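Excluded from the complex is one protein chain; the other protein chains are retained at their positions.
So, chain A:
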Amino acid sequence: MAAKRLNQKDKYRCLTRDLAWEPSYQTKEDIYPYERFEGIKITDWDKWEDPFRLTMDAYWKYQAEKEKKLYAIFDAFAQNNGHTNLSDARYVNALKLFLSGVTPLEYQAYQGFARVGRHFGGAGARVACQMQAIDELRHVQTQIHAMSHYNKHFNGLHDFAHMHDRVWFLSVPKSFFEDARTAGPFEFLTAISFSFEYVLTNLLFVPFMSGAAYNGDMATVTFGFSAQSDEARHMTLGLEVIKFLLEQHEDNVPIIQRWIDKWFWRGYRLLTLVGMMMDYMLPNKVMSWAEAWEVYYEQAGGALFKDLERYGIRPPKYVEQTTIGKEHISHQAWSIFYQYSQATNFHTWMPTDEELDWLSAKYPDTFDRIYRPRYEHWREMQARGERFYNPTLPMLCQVCQIPLSFTEPDADTTLSHRSVLHAGERFHFCSDGCCDIFQYEPDKYVQAWLPVHQILQGNCGGGDVEAVVRDYYNIAAGFDNFDYQGSPEHQRWQQWQGDRPADFNTAG
């Protein structure tokens, strides 16, 4: 007798919920030891609604089709020398930031979801995490492939995985994910699936992919489209996770609220890098960081938190500080990278006159008063042949690991600083948000690997910054870093422009 074909509903049941079984010779407590120590109470895993409604066999089919299209476009881009059609070579520095700062995070996300998928008692949640883990691994691979073409023609893209573990500013994204991955499984999901993927991911992906489109980078745009359908599923998972946890037990509500407060703040700080990319690194700009924050957080996030009110959840703590900070953080970040450009894998520059005017128009209350005078001075120094590089090392926040460069919410020309004494040692923070995170779990953050302190303890292979950058980071001085103006990359780009036929030039 021929075997009956399963209908879709049965197939879905067999390939998701039926993957679970009742243990007979081990207790569930022993099989899933991480389910309880965070204080989260799960009364019934069967209440979990699978948000993906997708089985693994269908998943392979969809993803394989997406991959085929994606790699066809990568090939076409490479064969047509797509990199020569960019708006300007300065744009590639945003890709260097993306490849070294974001791509390793996709890998960390893969590792995190693979791990928590093992540790949930509910089969639905396990399958959801498994699929997301595979998605994240695919994103790592496609990002590397999307940007590998640029590695043949531009500098600084040569060793991103090595740099992720070592270069000072990359400890910011690295520590964000390590904090999440060393938490319990429910905090990991709240941190990554909800706070990052659901609340903040649009701020990362939409500007990056629109920025790529505006600047002629079709390889990255195509990767973005390919990843976006996965991201939509991840966001659905993020919301499902939070609602499930909140509905399981009222005792979960204050725990989740504290995680939302923490991970909103950590995510907001991490996105400082994206703000800088939008306002400074895109030759053709999409929208300002302040505008993006208004659309993607203040409006979309506002509606989300209104929706969560019925569970007893309020908007994240210190959200009002982000409304003030949106006027400042991109300029503050660019000021850090400009003066420490000798220790990065990308170039920086002072904005052109046209760009300064764009910034003045986008930030009418702050830019001309605070940031324009600084940049005009730096431009004068550069014109005199004294381009400003800061010869000292900066003080870092113990939690977010960003230099203490943010200003007080109520005093925008005073550096923001908090400190506490813990077990006889002094610790410093950039903000109330980071200070609160430390004070709840100080023993976690006293172990932070702060790059500046590690260099000064002699743990980064050299006595001076030049040796650390060359030998420990694998960044070539004067080639991968320093100012864009006059760099080998700038010269190469000008050479290409000069080689183009005249009509091609004017069309661009």
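Heads up, the rule we're going with is that a residue touches a chain if its C-beta (ideal position, glycine included) is under 8 Å from a C-beta of that chain, and two chains touch if they have at least 3 such contacts; residues count from 1.
The rule is simple: contacts and distances are computed from a predicted model.
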Which of "OB-fold protein", "Acetoin utilization protein AcuB", "Phenol hydroxylase P4 protein" or "Ribose transport system permease protein" matches, in UniProt, the chain that is not displayed: "Phenol hydroxylase P4 protein"
Touch with the omitted chain, as defined above, among A:Lys61, A:Arg369 or A:Arg500: A:Arg369
Full-complex contact with the absent chain, from A:Lys28, A:Lys61, A:His162 or A:His377: A:His377
Omitted-chain contact residue, chosen from A:Arg115, A:Lys317 or A:Lys444: A:Lys444
Interface with the undisplayed chain - residues on chain A: 33-34, 37-38, 183-184, 187, 332, 335-336, 339-340, 369-370, 373-374, 377, 388, 390-396, 403-405, 407, 413-415, 417, 419, 423, 425-428, 440-444, 446-450, 452-454, 456-458
